[in-house]
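Left out: one protein chain. Kept in place: all the others.
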Amino acid sequence: MPVTDQNYKDSDDLNMKSNIRKSTGQIAQYLGSNLLGDTGKIITGVAPFEDSSPHDITLVGDVHFLKKLDKTLAGAVIVPESFKGVEGLVAHGRSVFPVKNPRAAWAMVMQLFYPPFHPQWGMSNSAHKGKNFICGKDPNIGPFAVIGDNVIIGDRVVIYPHVYIGEGAVLGDDVTIYANVTIGDGTKIGSRVIIQPGTVIGSDGFGFAPDGEKWTKIPQLGIVQIDDDVEIGASNTIDRATFGKTLIGSGVKTDNQVHIAHNVTVGDNSLLVAQVGIAGSVTIGKHVILAGQTGVAEHLTIGDGAIIGPASGVAKDVPDKAVYSGAPAQPHRHWLRVQNVVATLPELKKRILKLESLVAGKTDSGESEKD
Amino acid sequence: MPVTDQNYKDSDDLNMKSNIRKSTGQIAQYLGSNLLGDTGKIITGVAPFEDSSPHDITLVGDVHFLKKLDKTLAGAVIVPESFKGVEGLVAHGRSVFPVKNPRAAWAMVMQLFYPPFHPQWGMSNSAHKGKNFICGKDPNIGPFAVIGDNVIIGDRVVIYPHVYIGEGAVLGDDVTIYANVTIGDGTKIGSRVIIQPGTVIGSDGFGFAPDGEKWTKIPQLGIVQIDDDVEIGASNTIDRATFGKTLIGSGVKTDNQVHIAHNVTVGDNSLLVAQVGIAGSVTIGKHVILAGQTGVAEHLTIGDGAIIGPASGVAKDVPDKAVYSGAPAQPHRHWLRVQNVVATLPELKKRILKLESLVAGKTDSGESEKD
Partner (left out) sequence: MPVTDQNYKDSDDLNMKSNIRKSTGQIAQYLGSNLLGDTGKIITGVAPFEDSSPHDITLVGDVHFLKKLDKTLAGAVIVPESFKGVEGLVAHGRSVFPVKNPRAAWAMVMQLFYPPFHPQWGMSNSAHKGKNFICGKDPNIGPFAVIGDNVIIGDRVVIYPHVYIGEGAVLGDDVTIYANVTIGDGTKIGSRVIIQPGTVIGSDGFGFAPDGEKWTKIPQLGIVQIDDDVEIGASNTIDRATFGKTLIGSGVKTDNQVHIAHNVTVGDNSLLVAQVGIAGSVTIGKHVILAGQTGVAEHLTIGDGAIIGPASGVAKDVPDKAVYSGAPAQPHRHWLRVQNVVATLPELKKRILKLESLVAGKTDSGESEKD
């Protein structure tokens, strides 16, 4: 075989290579942050705390990291503004970036050093382009992609191989559609949207009218609209509306294997974690978080800022900012209190049996109880 | 960028365009229904109650709609036969179709005005056709579809781009396979079957024999058979049988992300809602409804006409026509009674504590209880 151990080893770091070099001063400018220590240090990458080299920048999340400063070789560190220990870090030769939101700064520095990597296909000759295709600047369209008639795409759009884009779809600027994604006809997608592989947008909603023992298909005539800055995970399914639109608001992020039925609205900046399922005509507010494997029954409303715990079953409306858990989903604190009692039920049952004995004036009820 | 606000707006109505014109008399004939009011009115589309124009037909489901008749401009309405208020509608200039099953009639009128839209590829030169491919009349096969050796398909079959059809598969007439679907070798599909995008039919069943710490693959030698008038949702997985067949009966409809394991039988006209998972060798009766996220353990039987509530865990057989809920699934009424008590458990526990105090002859048990 042509594959050697070295081949496996080489590829290990493939995604970690960066040819980008920035001085600590440039990074401070990029972040709009203060900088303590050496402003001219050259940084060439980002790394986790314990795996850093002197040319890496890393994240020091809290004071616990101070105790293990000898574990990192990082030349530069991002810390919270409130961090007590900046002087120690500088004394140890680090360049220090105190910021308001360290995790967001860390994410932005990673974006700086590791811009998205895509193969450069230009406009592949092996892609199928439909009639009246209107294409923005610098397209990057892979082999065997299929673009339907009357499609319009913005600038710098990346379309991976085996993507199908249905008739009349509209995509904004800087959209990335990974491999094996299906985009149904009429879908509207904003700018800076990322769709991970294997996802289906614009499949028919699950609409059937009972007619005796059989089911008559209700044609699904609406579309899916995905607003700016959305990221859709791998192998999601988002159905087109019966009439009108299924709407994914701007800034929404979905994890893998999320299902969104017809006529659902997901408000701006909400997070849907893996394997969430949302039934038809549900309205989800802004900045909502649905934890993994949660289901939401049809026609419900989840208020702005609500958080629903994992594997919950939402069976009625949820107010703004509420924290719910369980199946059926209920206020998290009540659910916790109930769960605490549930866990002690066998013992509670024994106490009831004992009470029954005592009340009956017997110390031995004679009952043989298996629980 | 070449995408304008007008582009987004234009595409909004893409799927709603219909060039079909029918008189109300023609619609009555198509539905086989009575018609009151103008029989010569021209109808050009179907719309929801509040979004209708005078050339639209809409649905008036019950008398509550009567109160808001001023909210619709629809020129024609479908109503239940029992509807009290037909005269009022006719007096307001509507053509009225009283029918036994309004939702089914509504679905059929939508089918009349909005026949399925598919790009017209004919037999694409960019598709790959295997040896001994036998193809019916009027095929519509998209670019980069791959059809294996010895495949037979009926008339008017639509195969979207990036579909893979394995060796020896047989498809009936009027079948539609959307993009990025995989059909394993030997799969049998009836007529008028629709398979939404991203679905996998005929993957290997999950069969492994333990051999010490390791697992030995049990080859999966059977097939999947899908009967007439089935619709399979997006991103389903239906495994081939170990021996024999996994069988999806006629008229079955599945929602998105449904998983059906090897050797399962799903009876005619059953509905499987999104994210349902069915383990191996389960037999599901006819006209069963499994609500979303429900799981069924292996080798069980679910009787004809049974209904299983959302996110249930079916752990033993379910009788005909039973309504079950919960995990483990149990008769719905019992489950409701149990859930009602569960919700009050913290309060019940306090009552038990109080009883214990009283029985012990004390009013203060001295116990510090946190629940």
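Annotations for the structure displayed:
The letters A and B name the chains in turn, as written, and every chain counts its residues from 1.
Heads up, the rule we're going with is that a residue touches a chain if its C-beta (ideal position, glycine included) is under 8 Å from a C-beta of that chain, and two chains touch if they have at least 3 such contacts.
Bear in mind that the values here come from a model prediction, so they are computed numbers and not experimental data.
Of the listed residues B:D38, B:D51 or B:D173, the one in contact with the hidden chain in the full complex is B:D173. Of B:K41, B:R94 or B:K245, it is B:K245 that touches the chain left out of the display.
Contact with the chain that does not appear here is found for just one residue of B:F65, B:Y114 or B:Y164, B:Y164.
For subunit B, the residues touching the absent chain in the complete assembly are 128, 130, 134-137, 144, 146, 148-149, 152-155, 162, 164, 167-173, 180-182, 184-186, 188, 191, 198-200, 203-204, 206-211, 213-219, 221-223, 235, 237, 239-240, 243, 245, 257, 259, 261, 275, 277, 279, 293, 295, 297, 313, 327-328, 330, 334, 337-338, 340-342, 345, 348, 351-352, 355, 358-359. Where subunit A meets the chain that is not shown, the touching residues are 1-3, 7-8, 11-12, 14-16, 47-48, 51, 101, 103-104, 106-108, 110-111, 114, 116-117, 119, 126, 142-144, 160-162, 178-180, 194, 196-198, 229, 231, 233-235, 251, 253, 255-257, 268-269, 271, 273-275, 286-287, 292-293, 310-311, 339, 342-343, 345-346, 348-349, 352, 355-356, 359, 371.
Definition applied: only the chains that are shown with their structure count from here on.
Centroids of subunit A and subunit B (each the mean of its C-alpha atoms) stand 27 Å apart.
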